[in-house]
Structures are given as structure tokens and as C-alpha cells.
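Every protein chain but one is kept in place in this view of the complex.
Letters are used for the chains, namely A, B and C, taken in the order the chains are written, and counting of residues starts over at 1 for each.
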Amino acid sequence: MTINPDISVLLSSLELKNPVMTASGTFGYGKEFETLFDLNRLGAIVVKGISLKPMKGNPPPRIVETPAGMLNAIGLANIGIEGFLKDKLPWLNTLNTEVIVNIYGHSINEYGELASAFKGVKGVSAIEVNISCPNVDKGGLVFGKDPEMSGRVTETVVKNTDKPVIVKLTPNVSDITQLAKAVEQAGAHALSVINTLTGMAVDINTRRPRLGNISGGLSGPAIKPVALYMVYQTARAVKIPVIGIGGILNAHDALEFMIAGASAVQVGTANFINPRATIEIIEGIGNYCIEKGINKIKDIVGSLITARQG
Amino acid sequence: MTINPDISVLLSSLELKNPVMTASGTFGYGKEFETLFDLNRLGAIVVKGISLKPMKGNPPPRIVETPAGMLNAIGLANIGIEGFLKDKLPWLNTLNTEVIVNIYGHSINEYGELASAFKGVKGVSAIEVNISCPNVDKGGLVFGKDPEMSGRVTETVVKNTDKPVIVKLTPNVSDITQLAKAVEQAGAHALSVINTLTGMAVDINTRRPRLGNISGGLSGPAIKPVALYMVYQTARAVKIPVIGIGGILNAHDALEFMIAGASAVQVGTANFINPRATIEIIEGIGNYCIEKGINKIKDIVGSLITARQG
Amino acid sequence: MIETYVKILSNTCITPGIFLLRFSSPGLAAEAKPGQFIMVRVNDGIDPCLRRPFSISGTEEEGVVRVLYKVVGKGTEILSNKRAGDRLSVLGPLGKGFDITDPGQHLFIVAGGIGIAPMFFLSQAVNKKAVTFLAGFRRSDEIMDPASVGIKQDISIATDDGSMGYHGRVTDLLEQEIIKQRDNAIAIYACGPLPMLKALSSISNKYRIPCKVSMETFMACGLGACQGCVVRSASALDQISYYHVCKDGPVFDINEIDWDNI
Partner (left out) sequence: MIETYVKILSNTCITPGIFLLRFSSPGLAAEAKPGQFIMVRVNDGIDPCLRRPFSISGTEEEGVVRVLYKVVGKGTEILSNKRAGDRLSVLGPLGKGFDITDPGQHLFIVAGGIGIAPMFFLSQAVNKKAVTFLAGFRRSDEIMDPASVGIKQDISIATDDGSMGYHGRVTDLLEQEIIKQRDNAIAIYACGPLPMLKALSSISNKYRIPCKVSMETFMACGLGACQGCVVRSASALDQISYYHVCKDGPVFDINEIDWDNI
């Protein structure tokens, strides 16, 4: 029996003490959860998407619950890079966990500027490039659905940073592996799979959309099967590590992603349902290793057996 | 107050007494539900996808439950066109409701042959062309994701039939409106939106996929927001009627689809959860009309108000 | 602020569709201020999956917390079926409450419908003489009596149908009462449906009376993390900006909110 399994993981040059991160936009800037558990236990904190200038976001309502999930149309409301560096990062730097910054630009240039702005900035361990937000009019999704443009954004960010670059892919495409390969070729060090699926909800009494933005991004347990399949496909299509995201509520879900090919996972909507979800997942992964006699969690990554039984 | 609302709908030349149909593959050939309610009350029955030759389908397990939904990888198991015409259609013809035949071919030719085989066949009111099944190796999805090929399949079916042609689209694409427009231009009389989303599930104990086919199609309430958005987009992109499908459990759900632009709806997974779902939806739609003083259900189709409030 | 499982002490229907939930949480009770709220997970599954926000409606000795809620949908329906002894995960106290250090010489507490929930806690906490508590309901059978939740406080009732108390809207009743108190320094603290708050905005402006209101929006986190719960702020020059109800509120000065674009 394995008493002390090694659950650390390596994402390109970035080592995490465990494979569990918070997903961008669902954990604020970390401080919001400060009193609820020891944030130092997290593999990494991925902060809310940051743009060059502060963004106010979409008109309300911005969220609506759906079966086993939720739609959000926040519209990337955020305090901008200056605000982040001044007001958020110093506190984040007092923590003993990796901080990954999620960036969002309106043009390839803006992505470049954002990357440059974090060059040499202490306490930022990696850049996650959001080219897949479905909730903003211009920019994001235009890049995100097109392999060539996705590659160009990636290239620009890689060129302008000294940190590992993680590119976050949209699931709203015909073939996510094409995106993945283009982004890999452009120099990305890892992929985050997936961002939200586009969806909507209607109020049958007012006959209006339930979101101010009409459509929004679907997240939560409902999307888990879709996310899992995309992670499985992506992990087989590229050599760089894949971070699994989508509907992860507990260790069981996280392990499904890792077996399907994810080197690490991010937990999003679950933070709202159970703010201690990440911690329970970290513990659950450890217990699974102990139970199954697994010495290193790395060994289960992509270990799915697809040969026909019998 | 409207006492007797008119809930009949028109799909091209096909008039349905109400907008509620059963979705292909979830209602067998109708007879399976015979003792559970009066099938004559249905707007239409869409039968299980039929191919030229009988198909055995995928190895088990073929279904697995997921959060607020299910994955299926049936693999289009069906009795083939001969079996259908001989063993199933005569009984269906004793019913007083429309019968829509869902067809699936391995090549454009096969789609043409299938369409021809139903030419002049009494008691088949329309053809629904499945170019979007994610659970078969060859064929289906290759056509279904490509606008040009989808158009060619449609053209062939239209040329070879005397019945209204409904084309069923896959949601697993970057832009469903491109498919919709190509298929409309090719002569389709209506669109069914959506088929299932591709997904998977993993057994963390055996480290095997939970489906014999590895991946499967996600259906049920979980996919409703995605389906609704695709119906909304499609209905605005084409002039032909759109049939809304995806996670409809009750009249509330059905009305969301109709307000977003669906001229009619199909009920799938809900038949397993509540075999009387279709009947309750028909009743619920009628009651909604009475409550809201709507004389004709047609009036609410696409009536979504998207202008900013205030 | 804590997240903890609590044990339900009682969960009883006090008027049709309205329930009083009592549970023990000394930590929460000690920290809670009137106007603050908690996020409740109504079951362990995912149907529904998000927590539901509820105001703290009062505290009792020995760390008991009271929540007064109306059954309006799936989440509150499930909650209403809980029994004494059942466990519940609660997160709180959250948000900024009413400032009770000096709410003005004479305080008007104005509540509409289930909006009375936080106001019971407020009236319990301000503990001062110069308080007028006005509550509006649609019909007499919807009235929530303070005694039924264990609070000693006189309340003036207004009903839309006139079946009890003042016949008309609570804001009309308020206006009458304000005129009587014209000579005192007055403040209004309120919670209720949107039309009531909009009417209060006019009254507050007309009589230049400071007014604080508690707002409701859809919430996912309750912590200021998701940015989901915004209301438009009344900012100059048509510049759009938003408050987060969970973090900046739920209690706002009535002039901070853009009532025309809500």
C-alpha cells in the first residue's frame, strides 16, 4: 500500500504540488475565499480574466441556473491589469501557491501587451490565454474558433513573455484537435480544455432572454461529459500537457479527467456550490492513490484502457 | 380569455395537430408506448433512425447516466427499411397521427435510396434526415459537420422523395447557421435542431470508458441551454421552420424553444423519465395559451423580445 | 465568514407559503448583522446546484439563527420539506448590513412582503424607541406577525386589498407617517419588491430623507468572486457602472442605485 503518494504534477516547466487549480472567473482573485480554507493547499490559483483596461461587463442579469449547471454572461468584468498589479497581486504573493494569470485581449496586439506587462513580474507563475470567452461582442471568440488566429495569438503571447503559456480553448467548435494542434505548433506550453459552451435560457412569462446578454456560457456538472471527451481527444492530438476543465465537482470527476488524459484539472462552478470543493478533491485524489496503490499521480494521466474487453 | 386555443402548427406543407413530437430513437416505433397513453394525441411520431440494411449497433454498455442527462452510443441499431415497412408501418398506420421517418445512410447514394424507398408510401408524412449521429464510425457525422456535404445529402433526398424533408443538424460544430443555410438552400423544408452533443464518461475503477463505443451522444435536460441557443440562432438564419429538440422535459421547456424560434418541438430523453411527458407538454402548452390569452400557438413562435428593457 | 453544516432546530410554516427556519450556529449568530445574508445549499445533489441567498431574519440566545423564507421555486420548495434534525450547509454572514450605529432620530422600517425577513432582525437590533415599522402585504392572509417569529414589535400594516390595516400601498402609508414626523430627523430603512423600492426612491428625494434599501439579484457565489450579482449604479454622465449586491450591498443608499435602468 502506498502511504504517501506523490500527487505533484508538471505542466511544462511549472511544477504544481497537486493537480488541482481554481478556474478563472470562479474564484475571484483568491482573497474572496481566504477565510474558508487554507489557500496554500491549492495546486494553483487562476485569477479572473484580466484585460488591459478595466471592463465593466454585461448588463444584468448575468447568471441563471440551468439543469445541473449555470449560464453566465459576466462579460469579463475585471479591474484591468493596473488594478490587478497594484491591488491584487501583492496579497496573492503572500500565499505559498502558484498564481496563474488569465488574460483577455481585444486584438492580437492587446494580447501581446498583456503578456509583456507580466514579463518579469514576480509571483506570476504562468499566463493562461483566454481566446474562448463567449460573452464578449468582439475579440475573444473570433480568435478562439479559428485555428490560424488562435495560433497567431499564441505566438504573440509566447514571444512577449518569460513564463509558461497555457492557452484556453473553446468547446464551441467542430474539431477541437485542430485548434489544439495549431496552438501547440505556435509554441503553447499547455492547454486548458474547456471554456464554457454557449447557451441561453428564456423567461416564458416576459418572453425575454434570462440573461442581459441574451446568450451566455454554460458551466457545471451538465457539461462534464462534453468536456471529458474534448480532453480525451485533445490529449491524444498533442504532446503538451492538457488541463481538464468542465463540471468537476469532486475527486471522482477529477480522476475521470486525468485518466482521460488531463495532467491537471481546474475547478470552476463547484466553488460556488461547495467552496471547499478544491480541498476535498485534493484529498480525494490522494486517497484514491492510496487505495489503488498508485505511487505517483502522474502515472494515471492518460491511462484510459480503450481496448475491447473479453 | 382564450377558451380553445389553436395549438396546431404548420411545418412547410405538413400540418400537425399540436407542436409536440417524439424524438427519433427515444420512442422506438411507437408501439412500445401503446398502453401508456393515447398515441393519437401526439403531434407526430418520429421513429427510430432507419437504414437500408438492419444494423446491429454498438457493443454494450450503450448508455450511461450523467448529471441531468445521459450518454448513448446505440450505434443506430435498427431493423432496416424492409423490416420497418413490413413489421412496423402497418401498425403505425392504424394510428391517427403523423408518422415521420428518420433515415440514416452510409453514403449520399444510400440516403437517396432510402428516400426513394418511401416514395408514395402511405402513412409516412415526412422524412427526417439524420446527418448528425455521433455514434457511428463512418458516414453520418462526416456529412453532418460539413455544410457542402450536408447540402448534397439534402438535395439527393429532396430529389428522391414526394414528402416534406426535415434535416436534423448536429450541434457539434463551430457555427450551426452555416449548416442550416446550406441545407435550406439545398431544398430542405424544415430543420431539426439539435441532435446529441458528443461526450464520454470514465469508470475510475476499471479505467475504461463507460460506453463500449468510448464516446456517445449527450441528451437530456443538461443540454437544454445549448439546444435553445442553437434553435434561436438557426431560426434567425433561415426562413424554413425549425423544430426544437434538446432536454425538453415539460411544457415550460417546450415554450422556451417556441419563443426562441421553434415552430414545433421533439421530446427525447424525457420519454424515459416520464413516458407521459409528451401528453403533459401538449396539455401544458394549451393551458399556457389560455392563461396568457393566446389564440394561436403560432403567434408565439420566435416572439422573443431581445430589445434592452427600461 | 464561515461555511459550515448546521442542524435544523425547526422549520415551520407560519403563514401559507412562508416558513421560519431555525438552526444552531454560534459562529454565525455572533457575527451576523441585520441586512446580512447567508448562502444555503438546499441539498447535497445538483438539483438545484447553486446555493440560495437568504437574509438573516434574527438571532436567538445560544447561537440560534433564524431565516424567514417564502416558497417560490424548486430550492425553497426543497428547503420547506426539511425537518428538525436535518443537516444544511450554510455560508455566511455575507455582505454589508444596515448601519445601526445612528440611523437618525426617528427610524422608519419599511417592508414589503417577504422583504420583512431582514427587517425583523433590524428591529431586534436597533433596540430603540423612535421606530415606526410599516409592512405592506397583498392580502391579510399573507401577513407575517412579529410574534410568530418571536419578536416583540408593533407593526403598522398596509394591505393592497384593504383586508387589514391601511388600504393601499405601504409607501403611501409611509408618506402619511412621514408628514406626521415632519419635525424630526428621519431615516428610512427598507426591503421589499422593486416597485416599492422605486416608490421609496421618489419619496426619499421628495422629502430629502436618507434611505437605505436592501437589494436582491441572482447570485452564484455570494462572495464577490463571480461578478454575477450586479445592479447598475446611479453614476454621473450616463457612464455605466455596476455594484455587486453580494459584496457592495445588499444594503445600499437609495441614491446609489440607477432605478431607471434596473
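Just so we're on the same page, a contact is a pair of C-beta atoms (placed from the backbone, for glycine too) under 8 Å apart; a residue touches a chain by one contact, two chains touch by 3 or more.
Nothing here was measured: the structure is a model prediction, and the numbers come from that model.
Peer 1: Can you list the shown chains that the hidden chain touches?
Peer 2: A, B, C
Peer 1: Looking beyond the chains shown, say which of C:47, C:60 or C:256 touches the absent one.
Peer 2: Going through C:47, C:60 or C:256 one by one, C:47 is the residue touching the chain not shown.
Peer 1: Using the document's definition of touch, tell me which of B:15, B:38, B:65 or B:148 contacts the absent chain.
Peer 2: Residue touching the chain left out of view: B:65.
Peer 1: For the chain left off this view, which of A:23, A:55 or A:68 is in contact with it?
Peer 2: A:68
Peer 1: Please output the residues of chain C touching the missing chain, sorted low to high.
Peer 2: Touch with the absent chain occurs at residues 45-47, 74.
Peer 1: Pick out the residues on chain A that sit against the missing chain.
Peer 2: Against the missing chain, chain A presents residues 67-68, 310.
Peer 1: Considering the whole complex, not just the chains shown, which residues of chain B touch the missing one?
Peer 2: Against the left-out chain, chain B lists 25-28, 32-33, 35-36, 48, 56-57, 59-65, 67-70, 72, 74, 77, 220-221, 249, 269, 271-276.
We take it that only the chains that are shown with their structure count from here on.
Peer 1: What chain lies farthest away from chain B once each centre is taken as the mean of the Cα atoms?
Peer 2: C
Peer 1: By C-alpha centroids, what is the most central chain here?
Peer 2: Smallest offset from the overall C-alpha mean is found for A.
Peer 1: Using mean CA coordinates as chain centres, what's the gap between chain B and chain C in Å?
Peer 2: So the centre of chain B lies 46 Å away from the centre of chain C.
Peer 1: Please tell me the distance, in whole Å, between the geometric centres of chain A and chain C computed from their C-alpha atoms.
Peer 2: Using C-alpha averages as centres, the distance is 36 Å.
Peer 1: Which positions in chain B touch two or more other chains at once?
Peer 2: Expected reply: 67-68.
Peer 1: If I count partner chains per residue in chain C, which residues reach a count of at least 2?
Peer 2: Answer for chain C, listing residues that touch two or more other chains: 46-47.
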